[in-house]
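With one protein chain held back, the other chains of the complex are shown just where they sit.
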Amino acid sequence: MGAILTTDRLTKNFGGLTAVNDVSFSLEQGEILGLIGPNGAGKTTLINLISGAFPPSKGTITFEGRDITREKAHTVNTLGIARTFQVVRIFSRLTALENVLAAMVDRKHKGPWSLVWDSFFRRACALTEDKEACATADSLLDFVGISKYRNEQAGNMPYALTKRLEIARALATEPKLLLLDEPSSGLNPAELTGQIDLIQKINAQGTSILIIEHVMKVIMGISHRLIVLHYGEKIAEGEPKVVYNDPLVVEAYLGGDSDAQH
Amino acid sequence: MSARLRNILLWVVALAALILLPQVVEDRYFMHIAVMAGIFTILTLSWNLLAGYTGQLNLGHAAFYGIGAYTSAILAMQTGLSPWLGLFAGGLVAALFGLMLGFPALRLSGPYLAITTIGFAEILRLVAMNWVDLTRGSLGLSGVPLLTPIQIGDFRMQFYFERDYYYVVLAAVLFTLFCIRRLIGSEFGVTLQAMRDDEAGAQSIGINPSSYKLAVFTISAFFAGFAGGLFAHFARLVSPELLALHNTFDVLTMAMIGGLGTIAGPILGAVSLTILSEALRSMEEVLKIDIRLIVYGLLLILTILFMREGLVGVIKNVWARVKGDS
Partner (left out) sequence: MDSLFLQQVLNGLITGSVYSLIAIGLTMIFGVMKISNFAQGDYSMVGAYTAVFVMAWVGGWLGWIGSVVAAAAVVGLLGVVTERLVFRPLMTRWTDIDMIMVSIGLFILLDNLAQLFFGATPRMIGDPFGGTTVDLGVASTSLLRLFCFFFAGITIFCLELFLNRSRMGVAIRATSQNRFAAQLMGIDINQVYRITFGVGALLAGVGGVLYGTLFAIYPTMGALPTLKAFAVTILGGMGNIRGAIWGGLILGVAEALGGNYIAMEYKQAIGFFIIILVLLVKPSGLFGRKEGA
């Protein structure tokens, strides 16, 4: 198996602050790669760089052999990378179903004007009456376990479930690589187990995953490999057990303002 | 009875009532009001496509209205183009300007977008005032031709009276309504609403906000221009006044009071406010003052403070309560 994603000497400066510094790593096809580090280590910035939210100051990002360093967020998604956000960014005035339907549109081949054309000459009277599309969306809602909220406005759903909705929405774009930014924050212990199952189920279907997580139980349980960031630099990489006992990592967590939950 | 059947029945009854209305009410003044209500319905529906469904506050909507009116009028008067084609030509030229305004709008939001769109409309209004050779300046173009008669076999329909225009405008409103309903319900519409709710979230599922904003500015402008053309051939007078800020303010008041981001809202708002403003105008003779706009301003403030979802929200709540009780 080859690498699906590679970053080479990735660096991001915000003014005088270097949020990500010279980070190189690769993510193997089908792998779950955990990304950990103390607060402010640059984990979310790294995901923002990969997903195209903003361009890096230096370095390159390669996805499936293609240079995506300068691609915009929407292009990155159509190439096969989907993401979730640390603080959920769902479409709060749309229903759960519509959130997923919005993500299922084939944007690789269709721009706005061909969608305008479609709305008059192709689709059923309304998207929510398109049986085929709704069946797919429903199966995704079911997969993440929120079918009960199908017709609920997303803004009215419990927070923990909006995290799942965001995952369903990301999956609806049929990604080859999924970037998860703290999928377990704000969940109670019972919900945590469900979340672990869900992530493993997604991975079992062949989707590679890069995951940021503070909850050690989750990250140690599901990651095939770990990368540790500290002040924007990669300080360790390898098997979870090995990394966990690495003296450098221990010091980073204990020395810094650690908020890792053991 | 299934919900679908009930819906269809409701539509048929409403449509029949609207078609029969001029046969019952023969008052020309009333028909005039009905025509204006229809034109403002189209304007409000198209404005709402931007503000309510895409979250783009366009305060220059009257410019598209004016451009459509001038285009259709000038084409009919100078080239003799059929006013029927002129309506669509007006829409297309307005759409072109919509596309043009869409470009700066890509990078702007909130107050920046609001003031840029006002600026756009004000500049065009001054052009209409000062390009005297083309527009006859502040006098405006008078004597815009009427819509030409339609002849199908022995059936001949002429367009002289308000009630004739009533049917034209009714058809135009239905056409607009059909288009906007289709757009909103489709993948395109869901995309717009996704952008409105969270732009970064929308980008993360492959939506390129810029291209959609351009498209929706263009479409919204088309319908406003179309409404402008209707006005031109109905009122037979086109002046720079059409592009003035207060027309946009009327439209946004109607949309807010009806219910922003809904289909029924703009229709309710446009119709009820047009009727209300005529009622207030007739009260002017008694009160000796024009309180129409005072009421508009007050209603707009009160709606935003206490009735966020507008009349549509109120009706929904009442309906839910009635259903809950029975």
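Think of it as A and B in the order they're written, each chain with its own count starting at 1.
We adopt the following convention: a residue touches a chain if its C-beta (ideal position, glycine included) is under 8 Å from a C-beta of that chain, and two chains touch if they have at least 3 such contacts.
Values in this document were obtained by computation on a predicted structure and should not be read as measured data.
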Chains on display which the left-out chain touches in the complete complex: B
Cross-chain touch to the chain not pictured, restricted to B:25, B:77, B:92 or B:108, is B:108
Check each of B:122, B:199 or B:278 against the chain that is not shown and name the one that touches it. B:122
The one of B:7, B:78 or B:130 in touch with the missing chain is B:130
Subunit B residues touching the chain left out here are 51, 55, 57, 104, 107-112, 114-116, 118-120, 122-123, 126, 129-130, 245, 249, 252-253, 256, 260, 289-291, 293-294, 296-301, 304-305, 308
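One rule holds in what follows: only the chains that are shown with their structure count from here on.
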Centre-of-Cα separation between subunit B and subunit A, whole angstrom: 42
Parts of subunit B lying in touch with subunit A, wherever the complex brings them together: 179, 182-183, 185-191, 193-194, 196-198, 200-209, 211-212, 214-216, 219, 261
Listed in rising order, the residues of subunit A that touch subunit B in the complex are 51, 53, 72-75, 77-78, 82-83, 85, 89-94, 98-99, 101-103, 105, 107-108, 110-113, 115-116, 118-120, 123, 125-129, 169-170, 172-173
